[in-house]
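What follows is one structure encoded as structure tokens, with my remarks underneath.
All protein chains of the complex are present and in place, except for one that has been dropped.
Then we have subunit A:
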Amino acid sequence: MSDQEAAELVDPAVAIKEKCSQTKECAALLEKFNACNDRVASKSATTETCVEEQTDFLHCVDHCLAPQLFKHLK
């Protein structure tokens, strides 16, 4: 999405999500999520999944996003 040209339409949600994932709480969860992804990818066989980590991270982003987004929509 970042390589879009200026003339093209940009979804306000993208920038807000980006900003939200950089807040203190969400960044910590994102780090956990990324660490989990790396850990799972580094193993040849594992039953571990990163669903929970992703859920926690997205939950954090959502609650930051929800009050802001509709102000940018009609």
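To be clear about the criterion, a contact is a pair of C-beta atoms (placed from the backbone, for glycine too) under 8 Å apart; a residue touches a chain by one contact, two chains touch by 3 or more; residues count from 1.
Basically, contacts and distances are computed from a predicted model.
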- line: Complex minus one chain; that chain's UniProt name from "Cyclin domain protein", "Cytochrome c1, heme protein, mitochondrial", "Putative histone RNA hairpin-binding protein-like isoform 2" or "CDC20/Fizzy WD40 domain-containing protein" is "Cytochrome c1, heme protein, mitochondrial"
- prompt: Which subunit A residues would touch the chain omitted from the figure, given the whole complex?
  reply: 8-13, 33, 36-41, 46-55, 58-59, 62-63, 65-67, 69-70, 72-74
